[in-house]
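A single protein chain has been omitted from the complex, and every remaining protein chain is retained in its original position.
What follows is chain A.
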Amino acid sequence: MDQFLFFLVAFLAVASAVYFVFAKNPLYAILSLIVTMFSIAGMYILLNAQFLAIIQIIVYAGAIMVLFLYILMMLNLNKEDESKKNNTLKFIGVFTAGLLLIGILGVFRGVQDNHIVVENVDRGVGLTKNLGKLLFNEYVLPFELASILILAGIVGAVLIGKKDL
């Protein structure tokens, strides 16, 4: 049952990611990327990482993807003006990505399944209570620095978006 759920969600994620890469219309590509984000949120739920699942839905599927769609509709790219790459460059791209996939899988081949270690693992790892305690005790300085980073991002986006720079 668990394996079936994993394969279902994984198939959904990979299929929508493939459609995202190869779709001609950028609007459908971004809509398909939203499906990928939701299936990754499903993966977090299966891993019992509830905090990450909620954050994934709110931040990625809710905020970032809506920002993508908003910009895409504002730019009005209705005509297909995406210029074609020649076939040699396409082949080189596919070959390089395939080589990278083989390389990554080769690197990770030595990782063992840890059925034995899982038995005595602390099971409250992904819960919000546990993560919140860790976040506001040990990681409170990076948390505050992240707020400064967000502020700098907002100011930079406003400054870049101004009419007369």
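The rule is simple: contacts are C-beta pairs under 8 Å (C-beta built on N, C-alpha and C of every residue); 3 or more make two chains touch, one makes a residue touch a chain; residues count from 1.
Following the convention adopted for this analysis, contacts and distances are computed from a predicted model.
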Listed names "RNA polymerase sigma factor SigW", "NADH-quinone oxidoreductase subunit K", "sn-glycerol-3-phosphate dehydrogenase subunit A" or "EF-hand domain-containing protein", with the criterion being the UniProt name of the chain not displayed: "NADH-quinone oxidoreductase subunit K"
Absent-chain interface as seen on chain A, which is shown: 2-3, 5-6, 10, 13-14, 17-18, 20-21, 26, 29-30, 33, 36-37, 40, 43-44, 46-49, 51-52, 55-56, 59-60, 63-64, 67-68, 71-72, 74-75, 77, 81-83, 85, 90, 92-94, 96-98, 100-101, 104-105, 108, 111, 113-115, 117-119, 121-127, 130-131, 134-135, 139, 142, 146, 149-150, 152-154, 156-158, 160-161, 165
